[in-house]
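With one protein chain withheld, the remaining protein chains of the complex are depicted in position.
Take a look at chain A:
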Amino acid sequence: MYHLHPQLFLKPEMKPTRDGFGKGLLDLGSTNKDVVVLTADVSDSVRVAEFGKQFPDRYFQCGVSEQNMMAAACGFAQEGKIPFLSSYATFSPGRSWDQLRVSGCYSNVPVKVAGAHAGISVGPDGATHQALEDIASIRVLPNITVVVPCDVEETRKATVAIAALPGPVYMRFAREKTPIITIAKTPFKIGRAEVVQSGRNVTIVACGSLLYEALVAARALARRHISAEVINCHTIKPLDVVTLLKSFKKTRAVVTVEEHQITGGLGGAISELAGQKFPVPIERVGMRDMFGESGEADELLIKYRMKAPDVVRAAQNVLKRKK
């Protein structure tokens, strides 16, 4: 049973996913003495400042130095600590990819990289600050787990869950308030994709806050007598191959939805899986090989076609190609 927030389709309660990260860290702070937090001059916006107040001896302000922060965090990890490091995703892992690759992933140490302000919904800051390539650039690294939670509650759960994983993890979250989709008892397990709603005609695989748009789209499709199965694929690496293939075999048509370039991220991962294991027509909703621009979050999601009507259109298109 996949529990959805009771108000989801009435008037969704809104909170930013980054709040869940901050809350998860506070939970960890009091339950796990090995957890340390590093940040690079964006402590408030990535929601780690409160951890710093409550656990000052386990909090390291690195200043604007993302490369040093990443490798230093790996040093903590080698010494048995569980370091969470956080900056905007464009800067870290954007500027610290090599440090993550070598000192994090090749050494295979439990460094937890939190990329904040990911996606185009960062808004007015513009393209420089909109991480739309991070899933792609990190997903190719061996040993790492990549997690993109869908809302504030799932981000809290993911934060706590990734602390227990023995290896490196990349988790991304966003700036703006987004609908709260899940509740405390909604199932969440790293590496397990969840079928949020079952359907027969088309599978919509989403990650991050756009899962909401996928769910709204599924309702619109239902009104047109199209039965959509919606999957919350919060773990992009390792993919839950079993759940995904089972759905693909049932519906034989797939739409992917993400706030990321359609190449290399969730859409890329799903295409690779389907291409090798069970070829089906796929439509990908996301950024189409271009940079964003300044604007309000919703304006941008509309302009760059990542809203529910775009998911509906993608589903209709993929159904035309279905055999």
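Keep this in mind: contacts are C-beta pairs under 8 Å (C-beta built on N, C-alpha and C of every residue); 3 or more make two chains touch, one makes a residue touch a chain; residues count from 1.
By definition in this document, contacts and distances are computed from a predicted model.
**Student:** What is the missing chain called in its UniProt entry, if the choices are "Amino acid ABC transporter ATP-binding protein", "NADH-quinone oxidoreductase subunit H", "Transketolase N-terminal domain-containing protein" or "Multiple sugar transport system permease protein"?
**Tutor:** "Transketolase N-terminal domain-containing protein"
**Student:** Out of A:102, A:245 or A:302, which is the one that touches the chain we can't see?
**Tutor:** Among A:102, A:245 or A:302, only A:102 touches the chain that is not shown.
**Student:** Just name the one of A:23, A:58 or A:284 that touches the chain not displayed here.
**Tutor:** A:58
**Student:** May I ask you to list the residues on chain A that touch the chain which is not drawn?
**Tutor:** Against the missing chain, chain A presents residues 36, 57-58, 60, 62-63, 65, 67-81, 83, 98-99, 102-103, 106-109.
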